[in-house]
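Only a single protein chain was left out; the remaining protein chains are all shown in position.
Right, subunit A next:
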């Protein structure tokens, strides 16, 4: 097993599909895990809710809990009107959460550790906000960039600031998820590498061997702690992505401050 911490992020072409406009198109390991995540989500939910029991079993209770969790988040951030976006928000949450969690399994690829994926999801969110905002409110949607109760001479600056903050949203939204997943996996891999390296030192015996055992135990403890932490991050980042989506959708529903 190679100890290069970056190797886990490599995209491997499993089935080459040819070229489109000079871009190589293939069924990659990333695509495999996207398909796997979607299959897992849909099959899981379908199986869990197949009984439609009045008194839910374990699986159905979990499915209902996830539903209620995202529904409450959306309702609190975007209001009752925001519930029309629920399938979209729930899909986003489940997709990001499942991809993050699948990535925690050793040897599995983490779809969300690629900035292009998170950026595409963020653009999808902001695109939805912009399109819905203009369709629903027309030019009134631009009121989002004009804060009320600001002196006239300050207004141009405020508009520029609001515009920049709006445009930076997809960037911060995508980078936050990408960087968290990337850094977490790199850190895990590096600590795991230390265990192997210092474990090798321990095998040499003698004074350096004792040092090696002590030295390997430390990164092992760190790796265990980091693994638990990464599970938390995997969930938390999916939640953060979702709640920010809800807040941005709120702007599309209620432009103007």
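What we mean here is this: contacts are C-beta pairs under 8 Å (C-beta built on N, C-alpha and C of every residue); 3 or more make two chains touch, one makes a residue touch a chain; residues count from 1.
In this section, contacts and distances are computed from a predicted model.
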{"item": "UniProt protein name of the chain not shown, from \"Rieske 2Fe-2S domain-containing protein\", \"Dihydrodipicolinate synthetase family protein\", \"ATP synthase subunit b\" or \"Branched-chain amino acid transport system ATP-binding protein\"", "value": "\"ATP synthase subunit b\""}
{"item": "Sole residue of A:4, A:76 or A:165 that reaches the chain not shown, by the stated touch rule", "value": "A:4"}
{"item": "Which of A:101, A:171, A:197 or A:243 contacts the chain that the document leaves out", "value": "A:197"}
{"item": "Selected residue (touches chain absent from view) among A:59, A:104 or A:120", "value": "A:120"}
{"item": "Absent chain, residues of subunit A that touch it", "value": "3-6, 9-11, 13, 17, 20, 23-28, 30-31, 34-35, 37-38, 41-42, 45-46, 49, 52-54, 56, 60, 63-64, 67-68, 86-88, 90-91, 94-95, 113-117, 120-121, 124, 178, 182, 186, 190, 193-194, 196-198, 200-201, 204, 208"}
